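Complex shown without one protein chain; remaining protein chains in place.
Order as written gives the chain letters A, B and C; numbering starts at 1 within each chain.
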Amino acid sequence: MASNRWEWFHRWGSPKWYYQKSSVWTPWLAVLSVVLLGTGLVWGLAFAPEDVKQGNSYRIIFLHVPAAFLALAGYYIMAIAGAIGLIWRMKLSFIAMRAAAPLGALLTFISLFTGAVWGKPTWGTYWVWDARITSMLILFFLYLGVIVLTDAFVRKDSGDKAGAILALVGTVNIPIIYKSVDWWNSLHQPATIKLTSAPSMDASMWYPLLLCILGMYAFYFFLLLRSIRTRVVEQDKSKAWVKEIL
Amino acid sequence: MAIKLQLNNLSCFYDDIQLFKPVDLTLRKGEICRVMGPNGAGKTTLLRSVGGLFRGYNGKVMLSDEASRIHYLGHRAGIRDELTCIENLQFLTQYSLTRTSIDSALERVGLIGYEQAFPDELSAGQRRRLLLATLFCMQFDILLLDEPFTALDVDGVALIAAQLKNIAEQGCIVLYSTHHADAVLTPNKTVMLEVSQ
Amino acid sequence: MYFDSFAEFINMGGHGPYVWAAYGVTFVSFVIYLAAQRRARKEVERKIRNRIRRELNR
Partner (left out) sequence: MTIWHYFLRDLKLYFRNASELTTPLIFFLIAIAMFPLGVSPESALLRPISFGLVWVVALFCMQFSLDTLYRDDFSSGALEQLVQHEVPLAVIAISRTLVYWVCFGVPIAIMAPVLGLMLAMESSGFGVLSLTLLVGTMGMASIGAIGSALTVSLKKGSVVMTLIVLPMFVPFLIFGSGAVNAAITGANVSPPLTALVGITVLALSICPPAIAASIKMSVENG
(Lines give C-alpha, C1' and ligand atoms only; values in the text may rest on other atoms or scores of the structure.)
Protein backbone atom coordinates (compact mmCIF):
# COMPACT_ATOMS: atom_id res chain seq x y z
CA MET A 1 0.00 0.00 0.00
CA ALA A 2 1.11 3.46 -0.79
CA SER A 3 2.61 5.43 1.98
CA ASN A 4 0.98 8.72 2.72
CA ARG A 5 4.17 10.53 3.51
CA TRP A 6 3.59 13.09 0.77
CA GLU A 7 0.21 13.94 2.10
CA TRP A 8 1.78 14.33 5.47
CA PHE A 9 4.38 16.64 4.00
CA HIS A 10 1.77 18.81 2.31
CA ARG A 11 -0.53 18.83 5.26
CA TRP A 12 2.09 20.12 7.61
CA GLY A 13 4.68 21.66 5.38
CA SER A 14 3.43 24.11 2.86
CA PRO A 15 0.76 26.26 4.54
CA LYS A 16 3.29 27.91 6.78
CA TRP A 17 5.59 28.53 3.84
CA TYR A 18 2.70 30.00 1.89
CA TYR A 19 1.67 32.22 4.76
CA GLN A 20 5.14 33.70 5.10
CA LYS A 21 5.66 34.19 1.37
CA SER A 22 2.23 35.66 0.77
CA SER A 23 2.67 38.25 3.49
CA VAL A 24 5.45 39.61 1.30
CA TRP A 25 3.53 39.34 -1.95
CA THR A 26 0.15 40.73 -0.97
CA PRO A 27 1.28 44.29 -0.18
CA TRP A 28 3.06 44.46 -3.53
CA LEU A 29 -0.02 43.18 -5.30
CA ALA A 30 -2.13 45.74 -3.46
CA VAL A 31 0.15 48.58 -4.54
CA LEU A 32 0.31 47.26 -8.07
CA SER A 33 -3.44 46.95 -8.40
CA VAL A 34 -4.12 50.38 -6.91
CA VAL A 35 -1.61 52.01 -9.26
CA LEU A 36 -2.72 50.13 -12.38
CA LEU A 37 -6.46 50.16 -11.73
CA GLY A 38 -6.35 53.72 -10.41
CA THR A 39 -4.52 55.09 -13.41
CA GLY A 40 -6.48 53.00 -15.88
CA LEU A 41 -9.88 53.90 -14.48
CA VAL A 42 -9.19 57.63 -14.08
CA TRP A 43 -7.71 57.73 -17.55
CA GLY A 44 -10.64 55.82 -18.97
CA LEU A 45 -13.30 57.77 -17.10
CA ALA A 46 -12.00 61.29 -17.41
CA PHE A 47 -9.36 61.53 -20.12
CA ALA A 48 -10.12 59.02 -22.83
CA PRO A 49 -12.19 60.44 -25.69
CA GLU A 50 -15.84 59.66 -26.22
CA ASP A 51 -16.81 56.73 -28.42
CA VAL A 52 -18.34 57.90 -31.69
CA LYS A 53 -21.13 55.32 -31.74
CA GLN A 54 -21.86 54.68 -28.10
CA GLY A 55 -21.14 57.98 -26.46
CA ASN A 56 -19.88 58.01 -22.94
CA SER A 57 -21.57 54.77 -21.91
CA TYR A 58 -18.67 52.87 -23.42
CA ARG A 59 -16.61 53.91 -20.39
CA ILE A 60 -18.15 50.91 -18.62
CA ILE A 61 -15.80 48.82 -20.75
CA PHE A 62 -12.94 49.64 -18.39
CA LEU A 63 -14.66 47.59 -15.71
CA HIS A 64 -16.68 45.23 -17.79
CA VAL A 65 -13.95 43.70 -19.91
CA PRO A 66 -11.42 43.17 -17.11
CA ALA A 67 -14.10 41.64 -14.90
CA ALA A 68 -15.25 39.33 -17.69
CA PHE A 69 -11.65 38.36 -18.41
CA LEU A 70 -11.04 37.33 -14.85
CA ALA A 71 -14.42 35.70 -14.42
CA LEU A 72 -13.43 33.28 -17.15
CA ALA A 73 -9.75 33.00 -16.26
CA GLY A 74 -10.80 32.53 -12.64
CA TYR A 75 -12.73 29.41 -13.52
CA TYR A 76 -9.66 27.86 -15.07
CA ILE A 77 -7.52 28.94 -12.14
CA MET A 78 -10.04 27.26 -9.85
CA ALA A 79 -10.18 24.09 -11.95
CA ILE A 80 -6.40 23.84 -12.27
CA ALA A 81 -6.03 24.33 -8.53
CA GLY A 82 -8.58 21.55 -8.03
CA ALA A 83 -6.74 19.26 -10.45
CA ILE A 84 -3.42 19.84 -8.71
CA GLY A 85 -5.12 19.07 -5.44
CA LEU A 86 -6.56 15.83 -6.79
CA ILE A 87 -3.33 14.66 -8.34
CA TRP A 88 -0.79 15.63 -5.71
CA ARG A 89 -3.19 15.76 -2.74
CA MET A 90 -2.07 19.25 -1.92
CA LYS A 91 -4.16 20.85 0.77
CA LEU A 92 -3.05 24.31 -0.22
CA SER A 93 -4.23 23.78 -3.76
CA PHE A 94 -7.70 22.79 -2.58
CA ILE A 95 -7.77 25.87 -0.41
CA ALA A 96 -6.94 27.97 -3.47
CA MET A 97 -9.78 26.27 -5.32
CA ARG A 98 -12.23 27.02 -2.55
CA ALA A 99 -11.07 30.63 -2.38
CA ALA A 100 -11.29 31.10 -6.15
CA ALA A 101 -14.94 30.02 -6.34
CA PRO A 102 -16.68 32.94 -4.58
CA LEU A 103 -14.22 35.40 -6.06
CA GLY A 104 -14.96 34.13 -9.55
CA ALA A 105 -18.67 34.27 -8.87
CA LEU A 106 -18.29 37.87 -7.72
CA LEU A 107 -16.43 38.86 -10.88
CA THR A 108 -18.97 37.05 -13.03
CA PHE A 109 -21.71 38.97 -11.28
CA ILE A 110 -19.87 42.24 -11.84
CA SER A 111 -19.35 41.53 -15.51
CA LEU A 112 -23.02 40.59 -15.87
CA PHE A 113 -24.19 43.69 -14.05
CA THR A 114 -21.93 46.12 -15.85
CA GLY A 115 -22.89 44.46 -19.11
CA ALA A 116 -26.56 44.98 -18.34
CA VAL A 117 -26.25 48.67 -17.52
CA TRP A 118 -24.05 49.14 -20.55
CA GLY A 119 -26.66 47.42 -22.67
CA LYS A 120 -29.45 49.80 -21.75
CA PRO A 121 -28.06 52.98 -23.40
CA THR A 122 -26.39 51.03 -26.20
CA TRP A 123 -29.01 48.52 -27.25
CA GLY A 124 -32.00 49.95 -25.42
CA THR A 125 -32.40 46.93 -23.17
CA TYR A 126 -30.81 45.64 -20.01
CA TRP A 127 -30.84 42.05 -21.01
CA VAL A 128 -30.52 40.26 -24.32
CA TRP A 129 -29.96 36.57 -24.76
CA ASP A 130 -26.70 37.29 -26.45
CA ALA A 131 -24.21 34.45 -26.68
CA ARG A 132 -21.68 36.02 -24.38
CA ILE A 133 -24.18 37.19 -21.81
CA THR A 134 -25.93 33.85 -21.72
CA SER A 135 -22.74 31.87 -21.35
CA MET A 136 -21.62 34.28 -18.62
CA LEU A 137 -24.88 33.58 -16.82
CA ILE A 138 -24.24 29.85 -17.08
CA LEU A 139 -20.70 30.41 -15.88
CA PHE A 140 -22.19 32.11 -12.85
CA PHE A 141 -24.33 29.02 -12.22
CA LEU A 142 -21.29 26.79 -12.58
CA TYR A 143 -19.47 28.84 -9.95
CA LEU A 144 -22.48 28.62 -7.65
CA GLY A 145 -22.54 24.86 -8.18
CA VAL A 146 -18.93 24.50 -7.08
CA ILE A 147 -19.48 26.73 -4.04
CA VAL A 148 -22.63 24.91 -2.95
CA LEU A 149 -21.14 21.46 -3.55
CA THR A 150 -17.93 22.09 -1.64
CA ASP A 151 -19.84 23.61 1.25
CA ALA A 152 -22.39 20.82 1.35
CA PHE A 153 -19.85 18.34 2.68
CA VAL A 154 -19.28 18.28 6.41
CA ARG A 155 -15.96 16.61 5.82
CA LYS A 156 -13.66 19.06 4.12
CA ASP A 157 -11.54 16.45 2.35
CA SER A 158 -14.62 15.14 0.57
CA GLY A 159 -15.82 18.63 -0.29
CA ASP A 160 -12.42 19.40 -1.79
CA LYS A 161 -12.47 16.34 -4.00
CA ALA A 162 -16.07 16.79 -5.06
CA GLY A 163 -15.51 20.44 -5.93
CA ALA A 164 -12.41 19.62 -7.92
CA ILE A 165 -14.15 16.91 -9.92
CA LEU A 166 -17.05 19.23 -10.66
CA ALA A 167 -14.74 22.11 -11.62
CA LEU A 168 -12.85 19.82 -13.99
CA VAL A 169 -16.01 18.55 -15.64
CA GLY A 170 -17.00 22.19 -15.96
CA THR A 171 -13.85 23.13 -17.85
CA VAL A 172 -14.81 20.71 -20.61
CA ASN A 173 -18.26 22.19 -20.55
CA ILE A 174 -17.44 25.88 -20.72
CA PRO A 175 -16.22 25.96 -24.35
CA ILE A 176 -19.10 23.70 -25.35
CA ILE A 177 -21.62 25.86 -23.58
CA TYR A 178 -20.14 28.93 -25.20
CA LYS A 179 -20.17 27.38 -28.67
CA SER A 180 -23.68 26.08 -28.27
CA VAL A 181 -25.03 29.38 -27.03
CA ASP A 182 -23.21 31.15 -29.84
CA TRP A 183 -24.77 28.85 -32.40
CA TRP A 184 -28.19 29.13 -30.78
CA ASN A 185 -27.89 32.87 -30.71
CA SER A 186 -27.03 33.13 -34.40
CA LEU A 187 -30.08 30.98 -35.04
CA HIS A 188 -32.42 33.15 -33.02
CA GLN A 189 -31.10 36.64 -33.59
CA PRO A 190 -29.30 37.43 -36.80
CA ALA A 191 -26.34 39.55 -35.86
CA THR A 192 -28.13 42.73 -34.92
CA ILE A 193 -26.19 43.09 -31.74
CA LYS A 194 -22.50 42.72 -31.42
CA LEU A 195 -20.90 43.10 -28.08
CA THR A 196 -17.52 43.72 -29.60
CA SER A 197 -18.51 47.04 -31.06
CA ALA A 198 -15.07 48.33 -31.91
CA PRO A 199 -12.95 45.88 -33.81
CA SER A 200 -10.12 48.36 -34.12
CA MET A 201 -9.91 50.32 -30.97
CA ASP A 202 -8.21 53.65 -30.79
CA ALA A 203 -4.98 53.70 -28.81
CA SER A 204 -6.40 56.38 -26.51
CA MET A 205 -9.02 53.87 -25.41
CA TRP A 206 -6.91 50.76 -25.68
CA TYR A 207 -4.14 51.84 -23.33
CA PRO A 208 -6.35 52.58 -20.34
CA LEU A 209 -8.22 49.34 -21.01
CA LEU A 210 -4.96 47.41 -20.99
CA LEU A 211 -4.02 49.07 -17.72
CA CYS A 212 -7.37 48.14 -16.25
CA ILE A 213 -7.05 44.51 -17.36
CA LEU A 214 -3.59 44.24 -15.82
CA GLY A 215 -4.79 46.05 -12.72
CA MET A 216 -7.74 43.71 -12.39
CA TYR A 217 -5.40 40.73 -12.65
CA ALA A 218 -3.30 42.16 -9.83
CA PHE A 219 -6.40 42.91 -7.79
CA TYR A 220 -7.76 39.42 -8.41
CA PHE A 221 -4.58 37.79 -7.18
CA PHE A 222 -4.46 40.18 -4.26
CA LEU A 223 -7.96 39.14 -3.20
CA LEU A 224 -7.27 35.48 -3.91
CA LEU A 225 -4.04 35.36 -1.92
CA ARG A 226 -5.65 37.14 0.97
CA SER A 227 -8.59 34.80 0.98
CA ILE A 228 -6.22 31.83 0.89
CA ARG A 229 -4.29 33.29 3.82
CA THR A 230 -7.37 33.33 6.00
CA ARG A 231 -8.30 29.82 4.96
CA VAL A 232 -4.77 28.57 5.57
CA VAL A 233 -4.84 29.94 9.10
CA GLU A 234 -8.24 28.36 9.69
CA GLN A 235 -7.00 25.08 8.27
CA ASP A 236 -3.95 24.99 10.52
CA LYS A 237 -5.68 26.39 13.56
CA SER A 238 -4.16 23.88 15.90
CA LYS A 239 -0.63 24.08 14.52
CA ALA A 240 2.19 25.73 16.39
CA TRP A 241 3.03 28.31 13.73
CA VAL A 242 -0.49 29.73 13.79
CA LYS A 243 -0.32 30.09 17.56
CA GLU A 244 2.95 31.93 17.22
CA ILE A 245 1.44 34.43 14.79
CA LEU A 246 -1.44 35.35 17.06
CA MET B 1 5.13 -16.10 0.50
CA ALA B 2 3.18 -15.94 3.69
CA ILE B 3 0.66 -13.19 3.88
CA LYS B 4 1.36 -10.55 6.40
CA LEU B 5 -0.57 -7.41 7.20
CA GLN B 6 1.21 -4.67 9.01
CA LEU B 7 -0.12 -1.39 10.32
CA ASN B 8 2.57 1.10 11.14
CA ASN B 9 1.65 4.00 13.34
CA LEU B 10 -1.72 4.19 11.64
CA SER B 11 -4.06 6.97 12.66
CA CYS B 12 -7.16 8.13 10.88
CA PHE B 13 -8.33 11.68 10.48
CA TYR B 14 -11.67 13.33 10.08
CA ASP B 15 -10.28 16.40 8.36
CA ASP B 16 -7.71 17.43 10.96
CA ILE B 17 -9.24 15.68 13.91
CA GLN B 18 -7.40 12.55 14.85
CA LEU B 19 -9.88 9.79 15.64
CA PHE B 20 -7.72 7.44 17.66
CA LYS B 21 -4.17 7.22 18.93
CA PRO B 22 -1.79 5.68 16.40
CA VAL B 23 -2.01 1.92 16.10
CA ASP B 24 0.75 -0.59 15.43
CA LEU B 25 -0.24 -4.06 14.46
CA THR B 26 1.25 -7.06 12.72
CA LEU B 27 -0.96 -9.89 11.61
CA ARG B 28 0.31 -13.11 10.10
CA LYS B 29 -1.37 -15.79 8.10
CA GLY B 30 -4.18 -17.47 9.98
CA GLU B 31 -4.55 -14.86 12.70
CA ILE B 32 -7.79 -13.37 13.88
CA CYS B 33 -7.76 -9.88 15.32
CA ARG B 34 -10.50 -7.94 17.00
CA VAL B 35 -10.81 -4.16 16.98
CA MET B 36 -12.52 -2.71 20.00
CA GLY B 37 -13.11 0.73 21.34
CA PRO B 38 -15.80 3.19 22.40
CA ASN B 39 -18.33 4.60 19.97
CA GLY B 40 -16.80 7.13 17.62
CA ALA B 41 -13.28 5.87 18.21
CA GLY B 42 -13.01 4.99 14.54
CA LYS B 43 -13.31 1.21 14.42
CA THR B 44 -15.08 1.30 11.08
CA THR B 45 -12.72 3.94 9.73
CA LEU B 46 -9.72 1.84 10.69
CA LEU B 47 -11.10 -1.15 8.83
CA ARG B 48 -11.99 0.98 5.83
CA SER B 49 -8.50 2.45 5.76
CA VAL B 50 -6.99 -1.02 5.70
CA GLY B 51 -9.42 -1.99 2.97
CA GLY B 52 -8.44 1.00 0.85
CA LEU B 53 -11.85 2.65 1.06
CA PHE B 54 -10.63 5.55 3.14
CA ARG B 55 -7.51 7.56 2.49
CA GLY B 56 -7.54 10.17 5.24
CA TYR B 57 -4.90 8.46 7.35
CA ASN B 58 -1.32 8.91 8.40
CA GLY B 59 1.07 6.04 8.83
CA LYS B 60 1.30 2.94 6.72
CA VAL B 61 -0.74 -0.07 5.76
CA MET B 62 1.66 -2.68 4.46
CA LEU B 63 1.04 -6.00 2.83
CA SER B 64 3.84 -8.47 2.36
CA ASP B 65 2.23 -9.58 -0.87
CA GLU B 66 0.75 -6.85 -3.03
CA ALA B 67 -1.47 -9.38 -4.77
CA SER B 68 -3.32 -10.27 -1.58
CA ARG B 69 -7.03 -10.15 -2.02
CA ILE B 70 -8.36 -7.89 0.68
CA HIS B 71 -12.05 -7.51 1.24
CA TYR B 72 -14.07 -5.21 3.44
CA LEU B 73 -17.62 -6.10 4.32
CA GLY B 74 -19.40 -3.19 5.93
CA HIS B 75 -22.06 -3.11 8.56
CA ARG B 76 -24.69 -2.47 5.91
CA ALA B 77 -23.22 -5.26 3.83
CA GLY B 78 -24.62 -4.09 0.51
CA ILE B 79 -27.73 -6.20 0.53
CA ARG B 80 -30.48 -4.73 -1.63
CA ASP B 81 -34.10 -5.39 -0.78
CA GLU B 82 -35.07 -5.47 -4.44
CA LEU B 83 -32.91 -8.50 -5.13
CA THR B 84 -33.55 -12.06 -4.00
CA CYS B 85 -31.12 -13.82 -1.68
CA ILE B 86 -29.50 -15.57 -4.61
CA GLU B 87 -29.15 -12.39 -6.63
CA ASN B 88 -27.66 -10.57 -3.67
CA LEU B 89 -25.11 -13.31 -3.18
CA GLN B 90 -24.25 -13.29 -6.86
CA PHE B 91 -23.67 -9.57 -6.72
CA LEU B 92 -21.61 -9.65 -3.53
CA THR B 93 -19.41 -12.43 -4.87
CA GLN B 94 -18.92 -10.58 -8.15
CA TYR B 95 -20.86 -13.09 -10.23
CA SER B 96 -18.06 -15.58 -9.99
CA LEU B 97 -20.11 -18.43 -8.58
CA THR B 98 -22.24 -21.21 -9.86
CA ARG B 99 -25.71 -21.81 -8.55
CA THR B 100 -24.71 -24.99 -6.73
CA SER B 101 -22.01 -23.34 -4.66
CA ILE B 102 -24.41 -20.59 -3.69
CA ASP B 103 -27.00 -23.19 -2.70
CA SER B 104 -24.49 -24.99 -0.54
CA ALA B 105 -23.51 -21.72 1.11
CA LEU B 106 -27.15 -20.95 1.88
CA GLU B 107 -27.52 -24.44 3.26
CA ARG B 108 -24.61 -23.96 5.62
CA VAL B 109 -26.10 -20.80 7.13
CA GLY B 110 -29.52 -22.34 7.41
CA LEU B 111 -31.28 -20.33 4.77
CA ILE B 112 -32.48 -23.25 2.65
CA GLY B 113 -35.87 -22.51 1.20
CA TYR B 114 -35.21 -18.78 1.16
CA GLU B 115 -33.31 -18.69 -2.13
CA GLN B 116 -35.93 -16.69 -3.98
CA ALA B 117 -37.01 -14.67 -0.96
CA PHE B 118 -36.37 -10.96 -0.78
CA PRO B 119 -34.32 -9.75 2.17
CA ASP B 120 -37.15 -7.65 3.57
CA GLU B 121 -39.05 -10.89 4.07
CA LEU B 122 -36.27 -12.11 6.35
CA SER B 123 -35.69 -11.26 9.98
CA ALA B 124 -32.74 -9.11 10.97
CA GLY B 125 -30.83 -12.17 12.09
CA GLN B 126 -31.55 -14.00 8.87
CA ARG B 127 -30.27 -11.03 6.94
CA ARG B 128 -27.02 -11.26 8.80
CA ARG B 129 -26.91 -14.93 7.97
CA LEU B 130 -27.30 -14.03 4.34
CA LEU B 131 -24.26 -11.86 4.73
CA LEU B 132 -22.50 -14.74 6.39
CA ALA B 133 -23.26 -16.87 3.36
CA THR B 134 -21.10 -14.56 1.28
CA LEU B 135 -18.19 -15.45 3.51
CA PHE B 136 -18.61 -19.06 2.43
CA CYS B 137 -18.52 -18.08 -1.20
CA MET B 138 -15.86 -15.41 -1.39
CA GLN B 139 -12.20 -15.68 -2.21
CA PHE B 140 -9.90 -13.52 -0.15
CA ASP B 141 -6.66 -13.46 1.81
CA ILE B 142 -7.56 -10.71 4.22
CA LEU B 143 -11.07 -10.22 5.47
CA LEU B 144 -12.24 -7.05 7.15
CA LEU B 145 -15.59 -7.26 8.90
CA ASP B 146 -17.47 -4.40 10.49
CA GLU B 147 -19.46 -5.64 13.49
CA PRO B 148 -20.31 -9.09 12.21
CA PHE B 149 -22.08 -10.12 15.42
CA THR B 150 -24.68 -7.39 15.57
CA ALA B 151 -28.32 -8.50 15.36
CA LEU B 152 -27.54 -12.19 15.60
CA ASP B 153 -29.01 -14.80 17.90
CA VAL B 154 -26.81 -17.18 19.86
CA ASP B 155 -26.80 -19.72 17.04
CA GLY B 156 -25.88 -17.06 14.55
CA VAL B 157 -23.01 -15.77 16.64
CA ALA B 158 -21.69 -19.29 17.03
CA LEU B 159 -22.07 -19.88 13.31
CA ILE B 160 -20.17 -16.76 12.37
CA ALA B 161 -17.48 -17.42 14.95
CA ALA B 162 -17.03 -20.92 13.64
CA GLN B 163 -16.81 -19.68 10.09
CA LEU B 164 -14.27 -16.98 10.97
CA LYS B 165 -12.12 -19.64 12.64
CA ASN B 166 -12.52 -21.80 9.59
CA ILE B 167 -11.47 -18.96 7.30
CA ALA B 168 -8.43 -18.26 9.43
CA GLU B 169 -7.46 -21.90 9.45
CA GLN B 170 -7.45 -21.81 5.69
CA GLY B 171 -4.69 -19.21 5.94
CA CYS B 172 -6.55 -15.93 5.86
CA ILE B 173 -6.17 -12.94 8.08
CA VAL B 174 -9.39 -11.83 9.74
CA LEU B 175 -9.78 -8.39 11.22
CA TYR B 176 -13.16 -7.52 12.70
CA SER B 177 -14.66 -4.83 14.86
CA THR B 178 -16.96 -5.49 17.77
CA HIS B 179 -18.49 -3.77 20.75
CA HIS B 180 -18.26 -6.48 23.33
CA ALA B 181 -15.89 -9.29 24.04
CA ASP B 182 -17.66 -12.36 22.73
CA ALA B 183 -16.99 -15.57 24.54
CA VAL B 184 -17.52 -17.70 21.47
CA LEU B 185 -14.56 -16.43 19.55
CA THR B 186 -11.14 -15.95 21.07
CA PRO B 187 -9.08 -13.84 18.72
CA ASN B 188 -5.31 -14.03 18.54
CA LYS B 189 -5.01 -10.31 19.03
CA THR B 190 -7.08 -7.40 20.21
CA VAL B 191 -6.63 -3.79 19.28
CA MET B 192 -8.12 -1.32 21.72
CA LEU B 193 -8.66 2.03 20.08
CA GLU B 194 -8.19 4.98 22.36
CA VAL B 195 -9.84 8.26 21.52
CA SER B 196 -7.13 10.84 21.08
CA GLN B 197 -7.09 14.26 22.82
CA MET C 1 -9.33 65.96 -19.04
CA TYR C 2 -11.74 65.10 -21.79
CA PHE C 3 -14.70 66.80 -20.14
CA ASP C 4 -15.03 70.58 -19.95
CA SER C 5 -16.53 70.76 -16.49
CA PHE C 6 -17.09 68.56 -13.48
CA ALA C 7 -20.86 68.63 -14.05
CA GLU C 8 -20.35 67.31 -17.52
CA PHE C 9 -18.08 64.63 -16.16
CA ILE C 10 -20.83 63.51 -13.83
CA ASN C 11 -23.47 63.76 -16.51
CA MET C 12 -21.40 61.91 -19.15
CA GLY C 13 -23.52 63.20 -21.98
CA GLY C 14 -26.68 61.72 -20.51
CA HIS C 15 -25.11 58.34 -19.87
CA GLY C 16 -24.02 59.29 -16.36
CA PRO C 17 -26.52 57.15 -14.46
CA TYR C 18 -25.46 54.01 -16.33
CA VAL C 19 -21.74 54.60 -16.07
CA TRP C 20 -21.88 55.56 -12.42
CA ALA C 21 -24.23 52.71 -11.59
CA ALA C 22 -21.77 50.27 -13.11
CA TYR C 23 -18.81 51.77 -11.32
CA GLY C 24 -20.74 52.17 -8.10
CA VAL C 25 -22.02 48.64 -7.95
CA THR C 26 -18.61 47.25 -8.83
CA PHE C 27 -16.98 49.35 -6.17
CA VAL C 28 -19.58 48.45 -3.56
CA SER C 29 -19.35 44.75 -4.34
CA PHE C 30 -15.59 44.81 -3.99
CA VAL C 31 -15.93 46.67 -0.71
CA ILE C 32 -18.48 44.14 0.51
CA TYR C 33 -16.20 41.31 -0.54
CA LEU C 34 -13.24 42.87 1.24
CA ALA C 35 -15.31 43.49 4.34
CA ALA C 36 -16.52 39.90 4.31
CA GLN C 37 -12.95 38.71 3.92
CA ARG C 38 -11.85 40.87 6.81
CA ARG C 39 -14.69 39.64 8.97
CA ALA C 40 -13.88 36.04 8.15
CA ARG C 41 -10.27 36.70 9.07
CA LYS C 42 -11.20 38.30 12.38
CA GLU C 43 -13.60 35.50 13.16
CA VAL C 44 -10.94 32.87 12.52
CA GLU C 45 -8.42 34.75 14.63
CA ARG C 46 -10.91 35.19 17.44
CA LYS C 47 -11.70 31.49 17.48
CA ILE C 48 -8.05 30.53 17.51
CA ARG C 49 -7.27 33.01 20.30
CA ASN C 50 -10.10 31.60 22.40
CA ARG C 51 -8.75 28.15 21.78
CA ILE C 52 -5.27 29.13 22.85
CA ARG C 53 -6.67 30.78 25.96
CA ARG C 54 -8.65 27.66 26.82
CA GLU C 55 -5.57 25.54 26.43
CA LEU C 56 -3.49 27.85 28.59
CA ASN C 57 -6.09 27.84 31.35
CA ARG C 58 -6.23 24.09 31.40
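Structural remarks
Here is the rule we go by: contacts are C-beta pairs under 8 Å (C-beta built on N, C-alpha and C of every residue); 3 or more make two chains touch, one makes a residue touch a chain.
Since the structure is predicted, the reported quantities are computational estimates derived from the model, not experimental observations.
All shown chains touched by the missing chain in the whole complex, by label: A, B.
For the options B:L7, B:L92 or B:L152, the residue in contact with the chain missing from this view is B:L92.
Of the candidate positions B:K4, B:K21, B:R80 or B:K165, contact with the hidden chain is made by B:R80.
Only one of A:L41, A:V117 or A:I177 touches the absent chain when the whole complex is considered: A:I177. Although one chain is not drawn, the whole complex shows that of A:V34, A:I84, A:L168 or A:L210 it is A:L168 that touches it.
Although one chain is not shown, part of chain A still touches it, namely residues 86, 138, 141-142, 144-146, 148-149, 152-153, 155, 157-158, 161-162, 165-166, 168-170, 172-173, 176-177, 179-181, 183-184, 187. Against the chain not shown here, chain B presents residues 48, 51-56, 71-83, 87, 90-92, 94-95.
Heads up, the rule we're going with is that only the chains that are shown with their structure count from here on.
If you average the Cα atoms of chain A and of chain B, the two centres end up 48 Å apart.
Mean C-alpha position of chain A lies 17 Å from that of chain C.
For the pair chain B and chain C, the distance between C-alpha centroids works out to 56 Å. Annotation for chain A: residues touching 2 or more other chains are 238. In chain C, no position touches at least two other chains. Those residues of chain A whose C-beta lies close enough to touch chain C in the complex are 41, 45-50, 55-57, 59-60, 63-64, 67, 102-103, 106, 109-110, 113-114, 117-118, 120-121, 219, 223, 226-227, 229-230, 233-234, 237-238, 242-243, 246. Chain B makes touch with chain A in their complex at residues 14-16, 52, 55-63. Partner chain B is touched in their complex by these residues of chain A: 1, 3-4, 7-8, 155-157, 235, 238.
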